[in-house]
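In this view, the complex is presented without one of its protein chains, the others remaining in place.
Order as written gives the chain letters A, B and C; numbering starts at 1 within each chain.
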Amino acid sequence: MALVNPKTISIFENSIEIRVRYQETDGQRRLHHANYLNYFEMGRVELLRANGISYKDLEDSGVILVVTDLQIKYLRPGDYDDVLTLFTSITRSKGARIEHQYELKKSNEILASGNSTIASIDNSGKPIRLPNWLQRTV
Amino acid sequence: MALVNPKTISIFENSIEIRVRYQETDGQRRLHHANYLNYFEMGRVELLRANGISYKDLEDSGVILVVTDLQIKYLRPGDYDDVLTLFTSITRSKGARIEHQYELKKSNEILASGNSTIASIDNSGKPIRLPNWLQRTV
Amino acid sequence: MALVNPKTISIFENSIEIRVRYQETDGQRRLHHANYLNYFEMGRVELLRANGISYKDLEDSGVILVVTDLQIKYLRPGDYDDVLTLFTSITRSKGARIEHQYELKKSNEILASGNSTIASIDNSGKPIRLPNWLQRTV
Partner (left out) sequence: MALVNPKTISIFENSIEIRVRYQETDGQRRLHHANYLNYFEMGRVELLRANGISYKDLEDSGVILVVTDLQIKYLRPGDYDDVLTLFTSITRSKGARIEHQYELKKSNEILASGNSTIASIDNSGKPIRLPNWLQRTV
């Protein structure tokens, strides 16, 4: 199934708000560090959506994005019920790879910063070139 | 793909040990109540395995099991790093449904008890009869 | 620490929207059944907030709410990226217990319905009477 009328991405950064759920905290009553990766994933998906693209449709069309590399620095803890702002940007999108940067903030404080590389594969797991409209040319 | 040499189930109850992970606790430093459902799922899978059946193979063969109904009573909290024992039993397995009972214990104390109904569906989501060898006849 | 100016609850039902996250799906590409309990918890917290009460502040004041009993029926699957609506209502709030009902919907379809009992305990785990303002008198 091909994506209908995919738009070329033109928005390379945006932000979303995320409220820390009780289930996401741990015995320190703070956001467990593994959940930051789920937030980053939400950031990537919403950045695609801001460009008019549903990641679900992309996957249905046979383009699967998988994380291959991730770095994260945890600077300050996130607390239960905090409303955090996640800034996500695409720094590179070329060939079969997309690179993102992330900054998770609570008001003006940075809680965590990170970056990741995503590879595009097909249903059999083989790397495939990103669709042209998903390549960042500027 | 058909399951190769499926065995008829003959073991209807067993127990497994599960250590509470840090990530599974919440701000109360106790096992978060949603995780009990993951434990129950592990109990069902291991009870199948005790019968020589891999749930993964079962799914690959086109029989997908989904929870349709679940009741749980939480009696005492589970703490971080506790080693708990989960008792799982199949109380009924007939037609397109399997019924299980669960008891999660810490030494002699019961932390939670529950029961669930599982339906078998095909890849399109339609209910299908359980394979004969998965029906409980005694 | 006592809650500052707690308001008496007067709103007994509300709804929230929840988008299914990728991490919440399982190998069936559907919302894993344990995550419904996290959604219910979010429903309870937001219903308190609609009444002007932060569950976090409530816990800080020494009133901890724990689930003691939960029933859920799964009627239809939730898919990745679905925007679902969760209806939560307080059906009873008296003594040391609150009872809730839940309905999780996708447009007009009911995906799941459930109900639960919550007990209020203190930091040592002993049941304590709910604050007066949290008792439902109508």
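The definition used in the following text is that a residue touches a chain if its C-beta (ideal position, glycine included) is under 8 Å from a C-beta of that chain, and two chains touch if they have at least 3 such contacts.
Just so you know, these numbers come straight off a predicted model, no measurement behind them.
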item: Which of C:D26, C:D60, C:E109 or C:D122 contacts the chain that the document leaves out; value: C:D26
item: Chain not shown: contacting residue from B:Q23, B:T85 or B:N115; value: B:Q23
item: Residue among B:K56, B:K94 or B:R129 that touches the chain left out of view; value: B:K56
item: Touching residues (missing chain, whole complex) on chain B; value: 21-23, 38, 41-42, 45, 54-56, 79-81
item: Residue numbers in chain C that touch the chain omitted from display; value: 22-23, 25-27, 29, 32, 34, 80
item: Touching residues on chain A - with respect to the absent chain; value: 27-28, 33-35, 37-38, 41, 59, 64, 66-75, 77, 125
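Note that only the chains that are shown with their structure count from here on.
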item: By count of C-beta pairs in contact, the leading pair of chains; value: B-C
item: Middle chain, criterion being Cα centroid separation; value: C
item: Centre-to-centre distance between chain C and chain A (centres being mean Cα positions), rounded to whole Å; value: 28
item: Chain centre separation in whole Å, for chain B relative to chain A (CA means); value: 33
item: Shared-contact residues (touching 2 or more other chains) in chain B; value: 27, 34
